[in-house]
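Can you read through this structure? Questions will come right after.
Only a single protein chain was left out; the remaining protein chains are all shown in position.
Order of writing sets the chain letters: A and B. Residues in each chain are counted from 1.
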Amino acid sequence: MKKLFRNILNQFLGHTTDGYFRVPDTAQDLPNPKNDTPWAGTLKLSMDKFNKLTRKDGHGSPGFYAIIGIVLAAITLVEFLIFYVESLGVLLIPIMLVLSLMKFVIVVAFFMHLRFDNRVFTIVFFAGFVLAVVIAIILLLVFAIKPVFS
Amino acid sequence: MSTVSEEHVNSTGVDNKKLMMWIFLGSDCLFFGSFISTYLVYRNRSLSGPYPNEILDIPLTTVSTFVLLMSSLAMVLAVSYVQRGSQVIGRYWTLATALLGLVFMGFQVYEFSHFAHLGLTPRTNIFGSTFFTMTGFHGGHVTFGVIWLVIFAISRLAETLKQKMLIVGSVLSVVIAMTGLMMTHTLDVIPHIPSIVAYSVFGVGLLGTIGTLFLLKSSDNQNIESIKKEEGNLELAGLYWHFVDIVWIVIFTVVYLISANDGAPLL
Partner (left out) sequence: MTTISYPTLIPRPKEYVSGIWSWLTTVDHKKIGTMYGIIAFFWFLVGGIEALLIRIQLAGPESEFLTPEVYNQIFTMHGTTMIFLVVMPLSAAFFNWMVPLMIGARDVAFPRLNAFSLWAFLFGGILLNISWLTGEAPNAGWFAYAPNTEVPFNPKNGVTFWILGLQVLGIASLAAGFNFLTTIINMRAPGMSFMKLPVFIWMTAVVNVLIVLAFPVITVALIQLQFDRLYGTHFFNPVMGGDPVMWQHMFWLFGHPEVYILILPAMGIVSEVLPTFSKKPIFGYEFIVFSGIGIGFLGWFVWSHHMFTVGLGPAANAAFSISTMAIAVPTGVKIFNWIGTLWGGSIRVTPALLFSVAFIGMFVIGGLSGVTHAAPPSDAQQQDTYYVVAHFHYVLFGGALLGLWSGIYYWWPKFTGRFLNEKIGYLHFAIVLIGFNLTFFPMHWLGLDGMPRRIATYPESMGWDVSNLVASLGSFILGFGVLIFLYNVFYSSKGPKNAGNDPWDGRTLEWSIPSPPPHYNFETIPEVKYRDDFWYKKYPELANESHGGGSDMENSDDHAEGHNEPHMPDPSYYPLFISLGMTIMIGGFIPFTGHWIVCGLGLVMFTWAFLGWCYEPVND
């Protein structure tokens, strides 16, 4: 069970099972047999494709980064244009949050190289980030449900 | 930093300084998170004065956001080139990053003084208080980053340490002087800082230059070790710079895109 969770986590983060920050808990690290993932390996297949697309194996080239820069600029433009669409109303907020989250993840993962680096950086950074977000949400909730004493 | 950290014992294989920078960035998330939370909690609570929906300029800020994003791109290109061995191109991209960062600061300074002319200062209302502290401290982070990057970029263009330090010192003083001038320009935003402070800041820059003259004498050798060390340091600066960028992404979204139509309290 623990191994399955670890495998999924590793694949999601894009790390192979035989490297980086890892406490060895078996005498030999055997490679994963072919079809040990759920749904007969489709998860692994799509993960592999994703990893290849995002250059998991090596460093990005300047051209790669330039493309990412264009993507970021495009998202910013979309945000700007959507801002003026009145008919969206309240839907604006989740859309903006999603778009910004995309920009955030792209900068963190690629520009800051978190995608390619040791998992410890991811843990250490997202501990702080997630905590900040959760606390902000709780604080807003507390103020939102505050009763008005008349 | 000392080399005890570079001895054989390294449990994860990552560099100590890089690890510490990531921990620092995680911690800085809480710092900005507190300011942003305060801003969000205090939305729609200003009793008077210019409101966000009257004063925020979305197109202008979109441009400045774009500038900061492009500076991030320049930063990652700089690191990429340096890591590939193209030191000189890397230095120029570092300078480009700093320059774009300065342009962003220019937009911020313009926005601050423009708001002040329109009657919004930190003392005017709660929107002023929360907005200026949040973006002000972000701007402070950007400024620190610009200084770091400029020193880094210039520091390799000179062959000897002496020239490097002289250039570092004078660049530092120029940047500090510019900061001083920026401060005089935004005096009405921060009314308690008298102009004497601004000029003292310039004076500090001068003192810094003189001080650095004492700091150096002979030359150093370019070798693999020091190149690797500089690479590592540029990577650290890069991480810091990207973090400042993503904080701005959050601020831009939350303050400008989502909360742009805030106004008077709903009674």
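We adopt the following convention: contacts are C-beta pairs under 8 Å (C-beta built on N, C-alpha and C of every residue); 3 or more make two chains touch, one makes a residue touch a chain.
What you see is a predicted model, and the numbers here were worked out from it, not measured in a lab.
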item	value
Hidden partner chain, touching residue among B:D28, B:E111, B:E235 or B:D262	B:D28
Which of A:I75, A:I93 or A:L139 contacts the chain that the document leaves out	A:L139
Chain B, residues in touch with the chain not shown (by the definition above)	1-5, 7-12, 14, 16, 19-20, 23-24, 26-28, 30-31, 34-35, 38, 41-42, 45-47, 122-123, 125-126, 128-130, 133, 137, 161, 165, 190-192, 194, 196-197, 200-201, 203-204, 207-208, 211-212, 214-218, 220-221, 223, 225-226, 265
Where the missing chain touches chain A, by residue	23, 120, 124, 127-128, 131, 134-135, 138-139, 141-142, 145-147, 149
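We adopt the following convention: only the chains that are shown with their structure count from here on.
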item	value
Whole-Å separation of chain centres (CA-atom averages), chain A against chain B	25
Contacting residues of chain B [partner chain A, same complex]	12-14, 18-19, 22-23, 25-30, 32-34, 36-37, 40-41, 58-59, 62, 65-66, 69-70, 72-73, 75-77, 80-81, 83, 235, 238-239, 242-243, 245-246, 249-250, 252-253, 257-258, 260
Chain B-touching residues of chain A, taken from the complex the two chains share	20-21, 59-62, 65-66, 68-69, 72-73, 76, 79-80, 83, 92-93, 96-97, 99-100, 103-104, 107-108, 110-113, 117-118, 120-121, 124-129, 131-133, 135-136, 139-140, 143
